[in-house]
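The complex appears here minus one protein chain, its other protein chains still in place.
Going by the order they are written in, the chains are A and B; count residues from 1 in each one.
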Amino acid sequence: MNFIGSIINTEFFIAAVRLSVPIILAAVAATICEKAGIINIAMEGMMLIGAFFAAWGAWLTGNPWIGLMFGIFAGTAMGLFHGWATIDLHMNHVVSGAVINILGFGITRYLMVLVFGHPGNSEQIPLSLAAFRFKIPLLNKIPFIGDILFNQTPIVYLTIVLLFVIQWVLKRSAFGLHLHAAGEHPEVLATLGISVKKIRYIAVGFSGTLCGIAGAFLSIENGLSFSEGMTSGRGFIALGANTAGGWSIIGSVIASLFFGAVDALALRIQVLNIFDIYSELFLIFPYVAALIAVGGLVFKSNPPKALGEDYQSE
Amino acid sequence: MIKEKTANLQNKLINFIIIALFAIGTFFVIGGVFIGWSLIVIALIFWTYRFLKQEDMKLKNFLNIIYLKIKFPAFGLLLSFLLGGIIMYISGYNPIRSYGAMIYGGLIKNWHITILNSIPLIFTGLSIALAFKGGLFNIGAEGQYYIGAMVATWIGLRVNISPFIIIPVIFIAGFMGGALFNVIPAILKIKKGAHEVVTTMMLAYIAAILSSLFIKFNGGNPVTSKHAYITDTIFESAWLTKFDSIIPSANYRLHIGILLAIGLAILVQFFLYRTRLGFLIRVVGESPQTAKTQGISVPKIIVLTLCLAGGIAALAGVTQVLGLDHKMFENLNAGYGWNGIAVALLANTSPIGVIFTALLWGALDAGGQYMARTVQTPTSIVEIIKGLVLFLLLAKYLFTYLKKRRKV
Partner (left out) sequence: MKKVLFIFLALAVVCGGLFASGSQEKADSKPIIGMATDTNGLGDGSFNDGVYSGLKRAEDEGLIEIRLIEPTSMTDYVPNLSGLSEDGAGLIFATGFLFYDAVLEVSEHYPETVFAGIDLSFDPSTMPSNVIGITWKEQEASYLAGVVAGLMTDKYSNLSDKLNDKNVIGAVLGMDIPPVERYIVGFTQGAKSVNPDIEVLSVVTGTFTDQAKGKEAAIALSEQGADIVIQLAGLTGIGVFNAAQEKGFAAMGCDIDQSFLAKANTITSARKGISEATYLTIKNYLSGDLKSGSNSEFGLAEGAINLAPFNDFEDIIPLEVREAVEKAKAGILDGSINVYSTRAELGM
């Protein structure tokens, strides 16, 4: 039973956090967007584009922070694009999401050839954001949690901060209330003279921003370059996390952490060779977990009432 | 009385001739014998003449109606090709030579590859189109493809009996496999409201990973096998007939799966628009509320729709294994799921339309390969063009949007 000790230790939780960050960002992106009434299944495509632009920026300028800016910009642009398609063009939300996913793969492949001359893997970035890892004084001395949460890399900290900010805005600010209303009873908002359109644009644009950050994490903080398809289905697991979490920020975070932990666990079990079974059975872990979570109902499925419904504003 | 009967008979005969000409012409064209186009054209002329006579319409009005119908899709296509050409030019490639190669390659030189490419797309496209008509999104079609391929390979490796028995059996088994695979998402949806986009997607990933395991157990074990990661070859009795057994000049890889795909498309069209069940599915798709008030059991229809869609997508895998590969590879880059979605959306989810959009997609790929080989323009431009063509969806919405703006 020493195995349990070898697996479940501080490093495991650090890995779980590391593996869940992109999922958390994408899941929260889905939560915010859908709470405002716009279905978003395009996290995968948005993350991929964010990852590419982040790597491009970091490679071009040698400065990963500029890369992060590129990624944020690209993600936000894709988010706004989804918003334009669904809000102004009244396209079916799922269809628009599907198109963006397809576009994500196509655009990144084409840009790879254009910018780097070949598909597959981009050139290595000179400096990655991981080089900017720092400890938060005092807090990182806390045993266990200190190492896990307060000795991390920039985007991880950014995520933690963003989570608090987002939760506060959603629960305590007027905008948060409006956002909630936009997803549940948009007509009510209109009678109050508040533009449903504007709120939805902000929500969907910001969800793109978060996806861009998630993509940047993959390529320039946790990685050293962009590889085609490097999102590997995380966007869809994030979708599952949002659903399993019941369209709440806290729920999405918990579900995402769970998926990250499952991923980290699967890898460690394989290393320790505890069970001599095929590696494929480990590889399906996260997807099975997502399926169970979404169907098994951690929280009851409670989507916003006006989710996906086209809102015609004057 | 007799005059009526003979007139009726005459009508039926002419109908038969027209359909026969069309079918034979199509068959030849698919097989690469392009004289077949003349038969198709003759059939079309006859049909148009009769149609005009029956409806008492002028040719000019008829052409106008057609023009209105294809205005948007054609406009979108032309626009995307134009934009693609501009992108090519900016990136330093010659658009005229590139397009020339693409068109020549996709429609003439490598026409058989266009057909082969389009076969699985027609199946997955139909699957998604059917689901869409029922208001559902069967995004996990690619997973069902793997299930179908696995079932076909499993049976094909073990059972060696007459093709007239084994092939239908495999098709039925594959269909059931795909249908069963979608039962879980279906039940999760009706009982727990789980969105099928997530559930079918997760299952698709699981199916893809498990297919590697399947291949290892069926002849592809890297430790023991001569051909690692590829299964053994299935018995020849399970192979689909090749075109060259009827048209000797056809490419040796072309198989009759295309006819099965077209047949299925016609069947699905008939099912959706001429049967009661199809009608129910469409009603549930349009408005579940209305369906409920009409006393239709919405949950039952949802399960039925998802299972049918799952079965049809699985047939894509079955035809690929029985017709083309005769074994199973780890086709992890296939993309039949996403391309199937594109094909279905482009066809505005019309089953017959799916045939044409799948052919278009297949031609873009085949033509793109030819272009890349002869002109050395990278195939990634084809991905861009595909994306732009998808914009054609937006073009329709854009048009309506702009029209509305102008009114205000």
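Going forward, contacts are C-beta pairs under 8 Å (C-beta built on N, C-alpha and C of every residue); 3 or more make two chains touch, one makes a residue touch a chain.
From a predicted model like this one, the values you see are computed outputs, not experimental measurements.
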Contacting the left-out chain in the complete assembly, out of B:N117, B:N138, B:N182 or B:T349: B:N117
Among A:L114, A:A130, A:I160 or A:L177, residue touching the chain not depicted: A:A130
Hidden partner chain, touching residue among B:R50, B:H227, B:K242 or B:R282: B:H227
Touching the absent chain when the full complex is considered, from B:S237, B:N348 or B:T374: B:T374
Positions on chain B contacted by the hidden chain, ascending: 64, 67, 71, 74-75, 78, 81, 96-97, 99-105, 108, 110, 113, 116-117, 209, 212, 222-223, 227-230, 253, 324-325, 329, 331, 333-335, 365-366, 368-370, 372-376, 378-379, 382
Hidden partner chain, residues of chain A it touches: 6, 9, 11, 15, 18-19, 112, 116, 118-121, 124, 128, 130, 133, 218, 222-225, 227-230, 232, 263-264, 267-268, 270-273, 279-280, 283
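Heads up, the rule we're going with is that only the chains that are shown with their structure count from here on.
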Approximate Å spacing (C-alpha centroids) for the pair chain A, chain B: 33
Chain B to chain A touching residues, read off their complex: 91, 137, 139, 184, 188, 192-195, 197-199, 201-203, 205-206, 209-210, 212-213, 216, 338, 341-342, 345, 378, 380-381, 383-384, 386-387, 390, 393-394, 397-398, 401
Of all residues in chain A, those that touch chain B in their complex: 41, 85, 88-91, 94-95, 98-99, 101-103, 105-107, 109-110, 112-114, 119, 233, 236-237, 239-240, 243, 278, 280-281, 283-284, 287-288, 290-291, 294-295, 297, 301, 303
